[in-house]
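Only a single protein chain was left out; the remaining protein chains are all shown in position.
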Amino acid sequence: MHLWGQIIVNGILQGGVLGISALAFSLQWGVMDLINLAHGSFQILAAYLALTLLNSLGIDPFLSLPLIFLLFFAAGYLLQLWIINRVISANLFMTLLLTFGMDFVLANLMILLFSADYKSINTGYANASLHLAGIELPVVRLLALLFLIVLSVLLWLFLEYSRTGRAIRATAMERESARLMGIKIPAVYALTFGLGSGLAAVGGVFFGLSNTFSPAAGGPLTVGAFVVTILGGVGTSWGPLAGGLILGLLEAVGSVVFGPTYVNVITFGLLLLVLIIRPTGVLGRAAR
Amino acid sequence: MVRKSVKLTGLFMAVSLLLVAALAGCGSQGAKQNTSNASAADTITIGAPDAATGALANEGKLVHDGYTLWQDVVNKQGGLLVGGKRYKINLVFKDDQSKPDNDKSLTEQMITQDGIKLFLSPYASPNIFAASTVAESHKVPMIAAGGGAKKIFERGYKYIFSSYPYSGEYLGSVLDLLKGRGIKTVAFLHADDLFSQEADQGGEAYAKSHGFDVVYSAQYPSGATDLSSQLTQIAQKKADALIGTGHFEEAVQLVKQAKQMNVNFKAMAFTVGPTMPAFAQNLGKDAEGVLGASLWTPDLPYKDDVFGTAAQYAALYKQSFGTEPDYHAAMASAAAEMMGLAIQKAGSADPQKVRDALAGLGTVHLFDGSFTIEPNGSIKGLVLPVIQIQNGKAVTVWPAPFDKNIKDIPLPPWSKR
Amino acid sequence: MSKRVNYALFAVVVLAALLLPLTSNDYLIQVATGIAMYAALASSWNLIGGLTGYPSFGNVAFFGLGAVLAAALSVNLHWPYIDAALAAVLGSGLFGLVLGLPLLRLRGHYFSIATLALAEATMAVVTNVNFLGGGQGFSLPLLGSGKIFYYLMLGIAVLAAAGTYLIINSHFGNILLAIKSDELAAQSVGVNTVLAKSTAFALSAVLGAMVGVVYALWQSYIDPPTVFDPGITVFMLVMTLMGGAGTVAGPVLGAVIIGVLTQLAMSFSKNASSLLLGLGIMAVVLFLPRGILGVHRPAKGGERRGARPLRG
Partner (left out) sequence: MREVGKSFGGLQVLEGISFSLTEGSITGLIGPNGAGKSTLVNLIGGADRPNRGEIYFHSLRVDHLPVWRIARLGLVRTFQVTRIFNDLTLRENIRLAGWTGGLRGRKLETEVDGIMQLCELETKAGVPGRDLSLPEQKRLQLARALALKPKLLLLDEVMAGLNPAELDRAIQILRVLRDRGVTMLVIEHLMRVIMGISDRVLVLHQGSLIADGPPEQVVGLSRVQEAYLGRRYVQNRETAAANGSGGVSGC
């Protein structure tokens, strides 16, 4: 086994898991300037849903993924339309408060629904891996990376070339002008939050496949999404991919060079540095 | 200027007064309820802040169930026999949301508003630290079940007791087992919290003094989700065994990633993790052969008057809660039982008398084993078992004679499973 | 006239708070200590978040650092606690001042994340430095009755509220509000905004650290996950926004409401207390979106800035 080759691969694959979890967070932040503190709990809820479908109906998570995406899309759409839109224009931080409350509610609901037990989505291939030239490639992590790349491309195509996508981008750039152009802002926001919720669900299923989870696991996921989004840069479809890879590689290499106990020092130290030197992230637009 | 207007300050006053009134009202309501219970004069009330929600909700529930089982069994037997009279046990639980801060206020609330004078602890060392300071300052005894941090007992407190041995002793039995199985090199990986650090330091010291070669030792931040690079490194060091001291998620993650990375060990052992039924459920057949440092198993040959044998305890537990008990639950039941013994010895539920009785219990024999209560409130002498996952179940493989149950050490490589 | 009534009300509130221990209900005192603590913390957040318009997500760093430094100095170097506390408060204030310089160049969400990273990085460093207790934390001797801590926390809370009042009605307060309205314009009228912001940040840090040093002694055991819990910052923010950001009484009111709601939720429900609390917060946001005191000023002149487009 090549030590460094394997460690680099580990970092890249962890980057996929981190990135796919941040995709939704980045989208919601970029378009609506909304920081969704319940993001992690959304993901955990999706993992529970996939697990329930697997255990009770025997549907493989990858088969149920489209269904889960749609369910979360619908739920997110309605949540934004009925609740979040009521405060989103009032003040930046009211949405923070609202999603903070939502996080409490979701986390506690999951305890009531699924108990506090640790779960993981344990399919036959969950711990399998491919061997390639002396390097181990865990299947689920590899798929997470592939999904992240594909979803990033799809998201980019959607935002760049579809009519709806362009409306979303216009809204993100200049809300007032977009409204004057006849774009229905509440509908665009609902769509964005729905899309974000669907993407969060996809990330959540991957988290459930690659990690153990419990209702309380959402908080660290939200913080992780924060870090990845900033590292990659808010407001680009490729940000989560870039941020995920940077963070994954950094943690993998840093934890070997300095010892795993310094991983957080490195991660957050670097985050601070990036923010101070280039606050728009690696791929973000130049400072305004 | 509208920054601070009279009207708003008035509103502020009114709202605060209303809320304080509500709080006081609620508290006194609780107190009334309990005094009416106590006025029946045949009930002993014991308080227990517990983690029903939050990050510790999982273990919190096990502890909660362990306490509850003792209450139910004792009450079914007609109550606790104290000085010839039977008293019903009434356990009062309050959710601390897994936060130590709340343990302080809840313990305070139960002592001063609800008039509760006997306590079982919340789960986890930091929470026990917090709750025990309140118990100490009110001079009411608290028995801890859910944290064996040595630091808890090094503070010179007089009202804190425990059913747990020190965290640093958890790994002794595991290493004894490995010693006899030709394991020479071990890798230690531990989380950065108090419990994990103490357990790891105890384990590493024991390993070095017992002829093991510690080829790798590292600390990772609690909640780490990717330890694959550490496993890659350990593989390079050719460690025979991996000993992980952290939390449940991390133990599961280490086994998952060891398989994914195709890192093979002759043995894998964890402090927290394998003993919980969720471990085998989460990992399926990949959990096979993994060792767990435990504090109790249903196979142990001990018994007492309340629960009967360890096996009978397990049956009772399963009947009540539908799952097999793990050591968290059993140790909680044992802590509750210690409280019962002390009350009986004291002949009353008076907190000072119960505390003195606890301090003077000496060596006790319960369904979880025989142990001695030390002057600082901790316990000594408990023989710690080791379990191994076999066919998805935790099987006792230590101490002797259970070592005949050991299977698959050295473990077959992942490719041969 | 209205000012006089305000002073009178302030005096009545403080007097009532001072007399609370006469009820000799220790539980009430315990809860009140927690509320006073959060009132002080929320007021400290209000200085940088509410007045200056810089939404910090990392103020817990100062609280935690204060607690850890005081404990480290008193346990490891055997300093008298009062000396250790003073050093810890000064140290944390300096820490805030120095780190404020680069961080306060960032705006909006970027500042939020940077401060969050600051808090997490501080925790990670503390966890790895044995002198600061490492991951094992410190246990401190248990001190007398809870009343002492109640008065200490109340003292800091009153100090924080009075300080906020003085600042709001001073030239410095005007500078902070000007920065919140429009920072470039503030610079253009000759305001050294960097100095003003850093001062506000450092004051916020000093207050946070004061609470931290008292907290360490009150809890008698502290470890990094407890004193650097990001949830503590979130509570400061939630309480301030709920009560009314940029006001004197807002953070205090928010602390009282959330503190009492938390206790009520825990008494009423065994396993759904977080759910009730969460619903309570959502209800306040939906029905009182401008904070309870209703004079909440939207951050940065009411405009939602910093929205960035998604691009390929």
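Note that the chains are named A, B and C in the order they appear, and that numbering of residues resets to 1 at the start of each chain.
Just so we're on the same page, a residue touches a chain if its C-beta (ideal position, glycine included) is under 8 Å from a C-beta of that chain, and two chains touch if they have at least 3 such contacts.
Bear in mind the structure is a predicted one, so any value in this text is a computation, not a measurement.
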Out of C:41, C:71, C:177 or C:292, point to the residue that touches the absent chain in the complete complex.
C:177
Would you mind spotting which of C:99, C:113, C:191 or C:282 touches the chain that isn't drawn?
C:191
For the chain that got dropped from the picture, name the residues of subunit C it touches.
171, 174-175, 177-178, 180-182, 184-194, 246, 297, 301-302
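Heads up, the rule we're going with is that only the chains that are shown with their structure count from here on.
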What topology does the chain contact graph adopt: line, ring, star, complete, or other?
complete
CA centre of subunit B versus CA centre of subunit C: separation in Å?
33
Averaging C-alpha coordinates per chain, one finds the centres of subunit A and subunit C separated by a number of Å equal to 30
Hunt down the residues of subunit B that sit against at least two other chains at once, touch-wise.
52-54, 192, 219, 221
Mind pulling the residue numbers of subunit C that touch at least two other chains?
124, 127-128, 271-274
Contact residues on subunit B for subunit C in the complex?
2-6, 8-13, 15-16, 19-20, 22-24, 26-27, 30, 52-54, 93-97, 99-102, 104-106, 108-109, 111-113, 126, 129-130, 133-134, 136-138, 151, 154-155, 157, 191-194, 196-198, 219, 221-222
Within their complex, subunit A touches subunit B through residues 1, 3, 6-7, 10-11, 13-14, 17, 107-108, 111, 115-120, 122, 126-129, 131, 136, 138, 141, 210-217, 220, 248, 251-253, 255-256, 259-261, 263-264
In their complex, what parts of subunit C are in touch with subunit B?
2, 5-6, 9-10, 12-13, 25-31, 34, 124, 127-128, 134-137, 139, 141-142, 144-146, 165, 168, 219-221, 223, 225-226, 229, 244, 246-249, 252-253, 256-257, 260, 262-264, 266-274, 292-295
